[in-house]
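Yeah, one chain of the complex is gone here, protein chain that is, but the others are all in their spots.
Presenting chain A:
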């Protein structure tokens, strides 16, 4: 990188009488400094590459475990619906209508691109249902080297009169809802990046990917425990108190 020769003039203004000598020294110092920065940049790139390698390796290890997990989750009715509803942020996103649709949600899948840095996708898999034709709703985020993000998403094939995402199945019996309930499914149509000062962020995507997906059981359990806490079911094992305390102790341990 060529040192800005214009600096010579700037330093000449500041320099003492032997200005050529000082100029030369300063220019040399700045050149040396630039070499150091170049060296640091190489070291930083190497470090980033090594970190990425580690993350790619562990992502490969996690893959089959997530698949195993999905198989187990199929045996737990309404697992993802329950997990969503007990997540502090996500629960607010599901309207009553959305919750009915989520009864058909079979599985959730979050998958990084193989090299990790290029992007990831979030897929909701549904069983056949009265709401839309699709079996799979997918939203994909692609990151480019220049820093831009491309978002693509399934265009939902809503069945007649079922399009809650666009407010069609809205007014029943002429009842006015107190506030317009935006459907969670409108998230699939949001493929424009919101301009947020820190750069790209789709908050819903981040919460699903970074918070819910790694450990949805944590949230599922909270929901179940809350019901036990409220409920007056006959507990075979003993008193409600003992079990609740056990539950809380377990939560603390985890």
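We take it that a contact is a pair of C-beta atoms (placed from the backbone, for glycine too) under 8 Å apart; a residue touches a chain by one contact, two chains touch by 3 or more; residues count from 1.
One rule holds in what follows: contacts and distances are computed from a predicted model.
Engineer: Can you match the unshown chain of the complex to its UniProt protein name from these: "Cell division control protein", "Transcription initiation factor TFIID subunit 8", "NAP1-related protein 2 isoform X2" or "Response regulatory domain-containing protein"?
Structural biologist: Options "Cell division control protein", "Transcription initiation factor TFIID subunit 8", "NAP1-related protein 2 isoform X2" or "Response regulatory domain-containing protein" narrow down to "NAP1-related protein 2 isoform X2" for the missing chain.
Engineer: On chain A, where is the contact patch with the chain that was removed from view?
Structural biologist: Touch set of chain A with respect to the missing chain: 1-2, 4-10, 13-14, 25-26, 29-30, 32-34, 36-37, 39-41, 43-47, 50-51, 54-55, 58, 61-62, 65, 68-69, 72-73, 75-77, 145-147, 198, 214-215, 217-218, 221, 224-225, 227-228, 231, 233-237, 240, 243-244, 246-247, 250, 253-254.
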